[in-house]
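Every protein chain of the complex appears in place save one, which is left out.
For chain A:
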Amino acid sequence: MADDASAKTNLSATTEELLKYYRDMLLIRRFEERAGQLYGMGHIGGFCHLYIGQEAVVVGMEAVKKDGDQTITGYRDHGHMLACGMDPKGVMAELTGREGGYSKGKGGSMHMFSKEKEFYGGHGIVGASVPLGVGLGFANRYRENDSVSLTYFGDGASNQGQIFEAMNMAQLWKLPVVFIIENNQYAMGTSVKRSHSDTHLYRRGAAFGIPGMEVDGMDVVAVREAGRQAVEHARKGEGPYVLEMKTYRYRGHSMSDPAKYRTREEVDHIRETSDPIKRCEQRLSENGFSDEDQLKGIDKEIKAIVKGAADFALESPEPAADQLFTDIYA
């Protein structure tokens, strides 16, 4: 079993690749910042779990996906949708509960889907989406395509019983599923140390013989290389793989988070030393890239996209009352 503590791969990327990752991570960061602002202004109600700090995970994994590979995740899902290529306007308008949202405002922050982008949600119940990810893996095998189900969940969800049911089935039937545990260290306000008997979450599949790997989830290139290994393993028919992405969320669990479970210093330290976007900039400069204007240009482009999304999300009409009763049955 390859329960390596880290990927033994050549961690380098081309400047062109890094610029794409930089752009995609920046889109998520700025989108989420804007979502946080709209929430503060009262335009978004209910739940809103921001992905800021974890951008390298989805962007790195996206780089190893092929057309047809599915993505499914829990409730901190905005980053996954943007990484999948879903329209920021539709995502933001779902947050504001408008007609133009991906679910016409009926799903909200945690519940969006896209058949076109093979995005299977957006699920608000912690851990409940993981057996669905295994079902997608089964469907791939049944249809004899070579697609892989990327099944994301968090450190908190990794304690749910149904995860283990799902892992057992995935390994028993050698299904093409990559279990991606985004270990951002805190299940709401409970740290991994206070809730996991074994804090090495890459070993969650060990009882079933599923290989696991711990990955620096703050480094997009490390994520990509680990992801490549796991996805290839699954695609070749060798069964599921567990990737533990060591990552960190800068913001609260949701918008109502007193943040008493960690110190300001801890958050600042991670931001200064491990920020995935800064790490990407460092990699660019190690590659000899020094075109500040190009980065500024990307920044400007992203700002315009996010502004467009926010404007759309505020201008789109509220869903009509009769929408309450549609889409329940065929």
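Throughout what follows, a residue touches a chain if its C-beta (ideal position, glycine included) is under 8 Å from a C-beta of that chain, and two chains touch if they have at least 3 such contacts; residues count from 1.
Throughout what follows, contacts and distances are computed from a predicted model.
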| item | value |
| --- | --- |
| Options "Electron transfer flavoprotein subunit beta", "NADH-quinone oxidoreductase subunit M", "Iron-containing redox enzyme family protein" or "3-methyl-2-oxobutanoate dehydrogenase (2-methylpropanoyl-transferring)": UniProt name of the undisplayed chain | "3-methyl-2-oxobutanoate dehydrogenase (2-methylpropanoyl-transferring)" |
| Which of A:44, A:81 or A:169 contacts the chain that the document leaves out | A:169 |
| Contacting the left-out chain in the complete assembly, out of A:120, A:153 or A:179 | A:120 |
| Chain not shown: contacting residue from A:132, A:206 or A:298 | A:132 |
| Hidden-chain contact residue, picked from the options A:107, A:154 or A:240 | A:107 |
| Where the missing chain touches chain A, by residue | 70, 72, 102-104, 106-107, 111-115, 120-125, 128-140, 142-143, 149, 161-162, 165-166, 168-169, 172, 326-330 |
